[in-house]
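Complex shown without one protein chain; remaining protein chains in place.
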Amino acid sequence: MSEQSTINFTQAYALALDEAMAADPTVVLLGEDIGDKEGGGVFKVTAGLSTKYGDVRVRTTPISEQAIAGAAIGASLAGMRPVAEIMFMNFMTVAMDQIVNHAAKLRFMSGGATSVPITLRTRSGAGSGNGGQHSDMLEAWFAHVPGIKVVIPSSPADAVGLLRACIEDDDPCLFIEDGLTRTVKGPAPGPNHILPLGKAHVEREGSDVSVISYGRPLQEIRKLADQFAGEGVSVEIVDIRTVSPLDTDTIVTSVCKTGRAIVAHEAVRSFGAGAEIAARIQEHAFSSLKAPVKRVASKDSTVPFAHSLELEFLYKASDIEAAVRQTLDGM
Amino acid sequence: MSEQSTINFTQAYALALDEAMAADPTVVLLGEDIGDKEGGGVFKVTAGLSTKYGDVRVRTTPISEQAIAGAAIGASLAGMRPVAEIMFMNFMTVAMDQIVNHAAKLRFMSGGATSVPITLRTRSGAGSGNGGQHSDMLEAWFAHVPGIKVVIPSSPADAVGLLRACIEDDDPCLFIEDGLTRTVKGPAPGPNHILPLGKAHVEREGSDVSVISYGRPLQEIRKLADQFAGEGVSVEIVDIRTVSPLDTDTIVTSVCKTGRAIVAHEAVRSFGAGAEIAARIQEHAFSSLKAPVKRVASKDSTVPFAHSLELEFLYKASDIEAAVRQTLDGM
Amino acid sequence: MTTADSFSSSVLLEIYRKALLIRVVDEGIRGLILSGNLRIAMHPPTGQEIVAAAMGLNLETTDYLVTIYRGLHDQLAKGIPITLVVAEYFAKATGACKGKGGPMHMTHPESGVMVTSGVVGSGMPIANGLAWASQIKGDNRVTVTSFGDGASNIGAFHEALNLAALWKLPIVFLCQNNRYGESTTYADATASSTVAERATAYGKNMVGVSVDGNDPESMWTAMRTAVVRARAGEGPTLLEANTFRLSGHYCGDSSPYIPKEEMEEAVANDPIKLTREAVIKSGAATEAALDEMKEAFEAELEEAMKFAHESPAPDLSEVETDVYGAA
Partner (left out) sequence: MTTADSFSSSVLLEIYRKALLIRVVDEGIRGLILSGNLRIAMHPPTGQEIVAAAMGLNLETTDYLVTIYRGLHDQLAKGIPITLVVAEYFAKATGACKGKGGPMHMTHPESGVMVTSGVVGSGMPIANGLAWASQIKGDNRVTVTSFGDGASNIGAFHEALNLAALWKLPIVFLCQNNRYGESTTYADATASSTVAERATAYGKNMVGVSVDGNDPESMWTAMRTAVVRARAGEGPTLLEANTFRLSGHYCGDSSPYIPKEEMEEAVANDPIKLTREAVIKSGAATEAALDEMKEAFEAELEEAMKFAHESPAPDLSEVETDVYGAA
């Protein structure tokens, strides 16, 4: 990283939006407080963009998530590529009808006569002391809705490449940003870095165990993989990048090779995305499995306010480590 | 069934509501068109109740799902046990904030100072030609939200016992009714039939394969089990009844015995409840499994209008049959 | 499709023409359903034809419409070819949406019918987006979004009207107040005495107008004013068209919850009947000409039904096309 320039996640989102707006005049942004008059957004991702591209293309909205999602959908039907910011993922609940009954379905229900190329950017994750209504990871809900793609980046460069891909995609995409790691840095990508959606990334090859994850936990998994390497355990890391559609092939190929799989995510364990990944692995790699697929996730509870409780709620790096060791023991 | 009286699902829901209202004056109903002035509800479940218990306890609302859910929550905080009807499950999307951020969390976030004993009754299921916005099975979403219980009955008697249990429960419960099978009959339960929540029901013992399901598919699974018995294949049927909390013990015990498991539900396959059940089975019964846990579910698509497409979309009894045969072949 | 600058007997005739077409198709489809020859859920627009006709006449093909499950009148008035509508009702591959959407989700961008929604109130936020796109592009289009009186009580209505007023969007919120939402009366659901007065909540950019939606002149004039206002960039209108739902909430609903006298009065004032009388009185057409017009529409419908009947069902592979499943 010494030679190369680095950027953090916030800079990555901003870069992707800027590049997308420069490349395509139909890309417009809307959301609460996103204009420069309002300080460029609560998380400053859109800072400078309304000045650069004008208030018409970067539009601050009232606090009206249904109106925001609806306006994005409608504008997309008329040929625009709107990127809407829903400030926190828990507020997606306000707009679920628009997203699930309309954005995800209009293309199918119209028999392909229309499509909804919108991107919804939102943010979440526990660990910042925001409590029960600002921290949920709800990606599994959207993954359970055919028609909408669900994307979570694990590095700034991926954030650029995947957000650009969402904006260019002809279907609605949900792009999820992590609140806690927003200042974490990584190598900056080159210009116009666009990654494919629906493709998992084997970011580290290994032979003993596959650790499959997305988003924040990758930060810890990379360190653990180094640590295990020191012990002679070879960890393969699969970053799925796109929760839905899920790249079953890449996951299964990895597990068929290693025979052992850990799936890790921040969302609460039960009925989370990890369940789908585990279910597919055992479906397609049953005879290769030397141990059950283990899941690491946060506890089935509400995100608590007290920091000590919040840490106890969250999945831990040590949980992932323990899961790797157990699976090596065939447990 | 000859001696015993029978009732259909609609009568079962009505019976449970009537019994609950008679037993407890804090039970109140609210929802669109539910009063007798409006004909007793679109599905006639509440017919007669506003006449019997008065307009104060059975209240027709405007078309305002957020207001309905919110009123139920608020009244429950003040000691009532409201039962709210959300006409179709797809309209739950309008009220997701109230249900997920409030109903499910207030008890935790208040440190136990308050609780939200509400029941949300809703209805869904494909097969009736209602198309993309009236047919989704979204139980997995709610099961992914700690704090709310999710219940789906598979027989009229269970419908009575489980709906009564939801109303008596001190936590919010989502009770899901199937639209297509509303006139299907079964034995009537005795008075005040109340079943435990969170307990699966091994409704048929068997030794070769466990078929785990809930709701509508049980109608077909029962027939298939008879058919397989004729072929000398012994099917154990586990009706989970409560999707969340999920009775892992009963499921795992069954699969440890049979060594084979099929999970069937109507919801679309990916990221559905079947994934969680499959994931838990392989976690807890790994060494007993003689074949991968197979899932039968509807296709990952939007519910289509044309009946032929709708049938093609839906899981089929033949899919369950095929899955059983495959798993017996170790596939 | 804009016909004139002010109301005249020829406008009256144009309204009747569109309204009659709607009634003919509506009756034809209801006939099939009630006779057991078509097994679908359908929400008839019977009695609301003048509203739709006045809307359609004041819009260009390129203007946008977002309507609801009770949308047959709106869709035909906006110009979806009858064959495409009927074939979609028949769930055929030749329907507007290849049989995948059905009556509740009819879409036909070529006619400007962008969305038909089955979720009450949900079309309004989407309609704003279409209008917003027109504002950005300066393409001079107007968006109309239809909804019922009951829909004025849902949150999406409020968010949409606030945004439209705030952004001065080129849009008309057309509330078709038919006095009932399913079986619940207006008064049991809606706290304001008219829907139009709710415009007050959205400041000076939003105009609220309540008219007799069954009266061709009032309805056409109000619609024209609202569309002109929108197209001129002067802001949105909440236009409440007072009308009645003559065939129940869904086809087959005998409306037992509607008082007998109320229903009788509404039937006596059937706008198709009254408008026909008015056309003849105005001299714009003779009885014979109108009878001929009706026969022509009936023939057209029969043709469409034949086409639909003979059309193939959608291929089963359609279940997994036009959607990005979870794979």
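Read from first to last, the chains carry the letters A, B and C; within each, the first residue is number 1.
Here is the rule we go by: a contact is a pair of C-beta atoms (placed from the backbone, for glycine too) under 8 Å apart; a residue touches a chain by one contact, two chains touch by 3 or more.
Because the structure is predicted, anything quoted here is derived from the model rather than measured.
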Worksheet item: Which chains here touch the chain that is missing from view?
Response: A, B, C
Fill in: Identified contact with the non-displayed chain, of C:7, C:90 or C:202
C:202
Worksheet, complete the sentence: Contact with the hidden chain, among A:64, A:210, A:254 or A:327, goes to A:64
Response to the item:
The listed residue (A:76, A:101, A:248 or A:302) that touches the chain absent from the view is A:302
Worksheet item: Going by the touch rule given at the top, which residues of chain C touch the chain that is not shown?
Response: 153-159, 161-162, 165-166, 188-193, 197-198, 200-206
Discussion item. Tell me which stretches of chain A touch the chain missing from the display.
Written reply: 32-33, 37-39, 42, 60-66, 90-91, 93-94, 128-134, 268-271, 299-302, 304-309, 312-313
Fill in: Missing-partner contacts on chain B, residue numbers
28, 56-57, 59, 61-62, 64-67, 69-80, 82, 97-98, 101-102, 105-114, 143-144, 146-149, 171, 198, 244-246, 248
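Basically, only the chains that are shown with their structure count from here on.
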Worksheet item: Which chain has its C-alpha centroid at the greatest distance from the C-alpha centroid of chain C?
Response: A
Response to the item:
Cα centroid separation, chain A vs chain C, in Å, comes to 40
Fill in: Approximate Å spacing (C-alpha centroids) for the pair chain A, chain B
30
Worksheet, complete the sentence: Multi-chain touching residues of chain A, meaning two or more other chains, are 97, 101, 105, 108-109, 143-144, 146-147, 244, 246
Worksheet item: Residues of chain C that touch two or more other chains: which are they?
Response: 97, 99-101, 105, 117-119, 155-156, 318, 323, 325-327
